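My questions will all concern the structure given below.
Excluded from the complex is one protein chain; the other protein chains are retained at their positions.
For clarity, chains are labelled A, B and C in written order, and residue numbers in each chain start from 1.
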Amino acid sequence: MRIGVFICHCGSNIAGTVDCAQVAAKAALFPDVVYATDPMYTCAEPGQAAIEEAIHSHKLDGVVVASCSPRMHEPTFRKTVERAGLNPYMFEMANIREHVSWIGRDIEANTRKATELVRLAVEKLRHNRPLQAQEFPITRRVLIIGGGVAGIQAALDCADGGIPVVLVEREATIGGKMAKLDKTFPTVDCSACILGPKMVDVAQHPLITLYAHAEIEAISGYVGNFSVSIRQRTTYVDWSKCTGCGTCTEKCPSKKSYDHFNEGIAPTTAITIAFPQAIPKKAVINKDFCRQLNGKKCAVCAKVCPTGAIDFAMEDSFVTENVGSIVVATGYDLMDWTIYGQYGHGRYPDVITSLAYERLMNASGPTGGHIVRPSDGKEPKSVVFVQCVGSRDPAIGRPYCSGFCCMYTAKQAILTKDHIQDSQSYVFYMDIRAPGKMYDEFTRRAQEEYGTHYIRGRVSQIFPDGQGQLTVLGMDTLLGRPVEIKADLVVLAVGIEASRGARELAEKLRISYDAYGFFLESHVKLKPVETNTAGVFLAGVCQGAKDIPASVAQGSAAAAKVLTLFARETLASNPQIAQVTAKRCVGCGKCLRCCPFGAIKSSLVKGEEKAEVIATMCQGCGLCTATCPQGAIQLAHATDDHILAEVNALCRL
Amino acid sequence: MMNKTLCLNSALPTKDSNAPNFSQKVAALSQQAIHTCYQCGNCSAGCPAAFAYDLQVNQIMRAVQLNQEDLALSAKSLWLCLGCATCSLRCPNAIDVARVMETLRHLARQQNKITVPVVEKFWLSFLNCLRAFGRSYEIGTMVLYMLRSLRLTTDLDLAPQALAKAKLGLLPHTHAGRAAVGRIFTRFAESEAQSKRDKEASSCN
Amino acid sequence: MPALANNELRIVGFLCNWCSYGGADTAGVARASQPTDLRIIRVPCSGRVDPLFVLKALLNGADGVLVSGCHPRDCHYGTGNFYARRRLEVLKRFLPILGIDPARFSYTWVSASEGQRWQKVVSRFTEEIHALGPAPRFEAVEPLAKACSWTQESKGPVSVISPELLEQLKKAIADKLPELDCVLGWQEGRDLLHSVPLFIRSEDDLTKLRCDATCHNNLVRYLPDLKGQKVGIIVRSCEARSVVQLLQEGLISREELVVFALPCQGLLDLPRLEEALGRYQRLEDLTLTETTLRLRVDGQERVFQTADFRQSRCEQCPGELPAIADQSFGDFSGQTASQTLPPELAFLDSLNLQERMGFWRACMERCILCHACRNSCPMCVCRDQCIAESREPHWQSAEASVKEKFFFQIIHALHLAGRCTGCGECQANCPVGLPIFALRAHLNRIVSELFDGYQAGCDPKAVPPLLTYSQEEAHIHERSWE
Partner (left out) sequence: MQLAYFPGCSAKGSSLDYELSTQAVMAALGITLKEIADWNCCGSTPAHAVSSLLSSALCARNLDLAARAGADLLATPCPSCLSNLKATSKRLEDASFRQKVNALLDAPCAETLPKTTSVMQAMAELVSLDELAQKAKLSLKGLKLVAYYGCLMSRPAELMQFEDPENPMLMERMLTALGAEMLDFPLKTACCGAAFGIPQRPLTAKNSGRILELAANLGADAIVTCCPLCQMNLDLRQAQAEKAMGRRFALPAPYYTQILGLALGLSPEDLGLAKLVVPMDGLLAKLTPKQAPLASEAPSSEVSE
């Protein structure tokens, strides 16, 4: 074999703490290495050209690049060597940046470590064989999980691009959190007015199949060919008959139901339609509050329903959909702010969340858009907004910023003044984070035009003063004085957390999530929409805090990724899959038993049972290889011999 | 002092010295991550003594972060802190602020920066009685304190009530342990003196 | 802890591509300084890490080995790390019997977002390896010439099959023989004391059948080779468990098998008996009762108490016969479990780590690499495809160094993890008398501890513990890196 080795300086990123020239000089002495050099930037155009040039001039049949993480540039260099006529798998990388130069300052130790990692890569490459990818057909349909604004955008873009969409929404209506908002910053236009038409488009698009009040039960398969089991949670209303006329909700005698859509600011009926613009506009019975379902005689809804849609015997049902790609847009929930005892653990009715305040201001909300105190229905004159409740609070394990609270708090302060001319708003903040277009100007307007008092400091305690108002103990750090405000209403800008059930969904999707349950993108900067599972993309807040414009942009970005993937009829399989040496196989079936993908089957070879790998199903985990005692099944490019070569390169001195 | 422009450069770390700076020293003594304070002011917001402070708790934390030793240790607030730990309970960075305050108080005492002497006088009066009697002796503490602070009318308004209700024991309790307590105080004084001598000796070198 | 440049130790890391390798990248991007000793080998999944890689590294000079994968439930492939957790925990507990400090090996879970955790893991592990210092090299340790006592105070009798029972058995076999290709039993070998397997194909062969306490060969060893034929086999408790294990693994088929079961009180320990007899020319007669063995050797009458020569293996016999017999003969009520610690294992337990490595070092000097241990093992189903002798994969070099010989023993033992039925044939057949059963017995002990008392070969429907997983492991607790 003739191997060329390239030790990248990466500017000073590597060369700063690794003697690259020395590593190249030592690498030149490794077996089969015929050429070694240390370019400044290997991944840049001249660097790649130099590799191609060296392959031709030195007749190389294998290349090792020592630079950054292969998770970053392995695909780049595979293409480089392929352009020069080599099989792309005759290439190995040594990670001497993230694993060497960036984590230690000792040049001598780093240089030695880099040299050994290059040796490791060379030894591995010596066992490489050319691999050929196979083409396999794909299902050109996409599953979108979550019908908030990000999911809606992704669904519409995909469907407009000609791709059939399966949209699954957990709640009874799509629209997500945006549908609950009154107005949106920084334009203060009506949320329903801009989201509503999009929701209608979803309902009317011929290529979109909507499953509302449904959840993902199980997912199997792989990019191009996923099989998804969807649980249609029972609504006790046959939606094929329900016309959304609302007669049932008017007559339902159980009027103490918790109203999730209105954040519980007022009770509702046991059978409901979330809000007038709901999509689908269908009724759902809340099992916890329905008299009939709790053993009492009632069934009023069934009696009044003109289409006979009520079905108390209905149970969850399951549907299986086959798709080639998945967009996850599951959004967020508010953290449980009632852990804060100093704010009353949730026992003071006039201390509410910002989302509840949106419903209070919303014309379609239970108060018809009149801002009143939940305790006594009186109009508040002194309103205190407290930011960062459950955000940037390491003491409760939530060090992150929720991103959009500063902006909506400014909006709510403005709207409060619009609703109640003689009111005064106070905002307790730590920093005003308003880096978007027209954002900072917006927070200035809240202060300059609307006279909101912004007070820099956290609030230590909120409690009723026994005379009908709330005492807010805060600090004005700019004044250097503790301050006390008598408030009629306190609105908490409660921090966000990953949507309930996000972790379980991540496990089904085989994608990663961070310590707070937000899904992990492939690369923070360069692959913000992709996940580590091919064919699964992210959109919206499920990936991290972001506002509506960013969620919409990411929804479109995810759709673009799906359309890119589906631009072809077939996909190339990863050729780094398991292969069986039939001679060595004794047909014990241990590999079949362990394979997570069911990608190994038993077949008769000359009358004997042998394992056989289904190439398009194998994902290349290598569990079978570690399981087979005879070493009869080997994962290409991670064979026992590859790994032994690496172990020996490190240990046999 | 409050209105003086502070020169922050003076607190630059020196290259060849391994000696911890003031902030690190306070962090080590209090075992608190001072550097994580992000000045939200929650400590001050809930502080029951804040109205009497010359420097708010969060400002004291800031002074420590910026190595403003003199500013931090001269604050009267150190002596007015009630030790109620509301600040610690609600700190979003889980800093035990009350412990930092106590650490600063110890340091201020070591440097003889006692900016509210009456408070220290009250403590010392209490401890003197304790040293003598092994248990607290309220009348004795009061008398000593009044003599020390020259505030001869302290709580005179309460005296009729207190006496009528026999709130204060007129005589110290008698118990066998008083001698043992006295010895604890004697040894403590010796150890304090010794560590002071050690410090002086090391600073001379 | 910044390891001093010239003071580096050799630490090998196996990191899964999706989580831990990404976590190490994240740590790098955050410039989280770490000791430089660790060298990382990227694998697709922690489930790809064959425990033998870890041992290869440790035997070849690594001072520490770290495996890191995705957190349980977060595996990119769904279940790979669940398998890894079981296998690596077994491995960690296996190391001490070899004389290797288990602290030299660790496994953990680090996600791609946990750069800080990775920094902590690397720093702590490196610190711990430095505290242990350079690992002793197997080929360089002082051999410990200490004899391992195999004798064990015996309580039970040995098996004697009455002539009536033997006739009953013969008749049953004769009845069944027309439907069978052959029936496996025992016959007299070079003399009355030494048995060899008997392949009964005709009624004539039946006259040679013997079934007493001298017949120690585990006949199950021949069954996989006879796959496709209809075979009968005579089993006692130990053979029965081997049959069950092969059935579990699908290597023999129940439909092709007719099982004739005999009760067993215990077998004679032939190597010890031979030692007691000394050299002899002719064994003229043998009379066996449950308690005494009478031999006429070179014209001399010799009498032995069978209790003194009962196989130590029979002391650990679980007794009860797994329910697989087609036909049973005699009274099975006398089979009781005693469950004492095998003497080899008790001996090794009494040594410290350094002594154990020295002891194995001395053993491996005597090993002649004849592979009799493997060839007699009913569970060694790889046959000609044993990875100890293959070129591809190339696990072992041809050199007969103590290290390579030891690695062969490790391969055999680890391939038996959760599968060994404890028949002891490996050790019984060792021509140089190495106490290698200790390795298997220790593994059986680990498997039993970790998996709720699991014993191989008891339940034909059980799934071997290393070929399955549970999402929450009752007895495996991840170490904290705090």
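The definition used in the following text is that a residue touches a chain if its C-beta (ideal position, glycine included) is under 8 Å from a C-beta of that chain, and two chains touch if they have at least 3 such contacts.
Note that the structure is a prediction, hence the values are computed from the model and not measured.
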- Query: Which displayed chains does the hidden chain touch?
  - Reply: A, B
- Sole residue of A:Glu250, A:Asp376 or A:Asp465 that reaches the chain not shown, by the stated touch rule: A:Asp465
- Touch with the omitted chain, as defined above, among A:Arg2, A:Arg347, A:Lys381 or A:Arg568: A:Arg347
- Query: Among B:Leu6, B:Cys84 or B:Leu147, which one is in touch with the chain left out?
  - Reply: B:Cys84
- Taking the full complex into account, what residues of subunit B touch the chain not shown? 48-49, 51-52, 80, 82-86, 88-89, 96, 98, 102, 105-106, 109, 116, 118-119, 121-124, 126-127, 130, 134-136, 138, 142, 145, 149, 154-155, 157-158, 161-162, 165-169, 173, 175-178, 180-181, 183-185, 187-188, 191-192
- Task: May I ask you to list the residues on subunit A that touch the chain which is not drawn?
- Result: 340-342, 344-345, 347, 461, 463-467
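Following the convention adopted for this analysis, only the chains that are shown with their structure count from here on.
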- Query: Which of line, ring, star, complete or other matches the graph of chains that touch?
  - Reply: line
- Report the chain whose mean Cα position is at the greatest distance from that of subunit B. C
- Query: Whose C-alpha centre lies nearest the centre of all protein C-alpha atoms?
  - Reply: A
- Can you give the whole-Å distance between the Cα centres of subunit B and subunit C? 68
- Message: Please tell me the distance, in whole Å, between the geometric centres of subunit A and subunit B computed from their C-alpha atoms.
- Response: 51
- Roughly how far is subunit A from subunit C, going centre to centre by Cα mean, in whole Å? 46
- subunit A partner contacts - residues on subunit C that touch it in the complex: 2-3, 5, 8, 10, 12, 17-19, 21-22, 24-25, 27-29, 31-36, 39-45, 47-50, 53, 56-57, 60-62, 70, 73-80, 83, 87, 111-114, 119, 224, 228, 249-251, 381-383, 385-387, 390, 392-395, 415, 463, 467-468
- Footprint of subunit B on subunit A - complex, ascending: 342, 388, 392-396, 430, 456-461, 473-477, 480-483
- Message: With touch defined as at the start, can you tell me which subunit B residues reach subunit A in the complex?
- Response: 36, 38-42, 44-47, 50-51, 56, 58-59, 86, 90-94
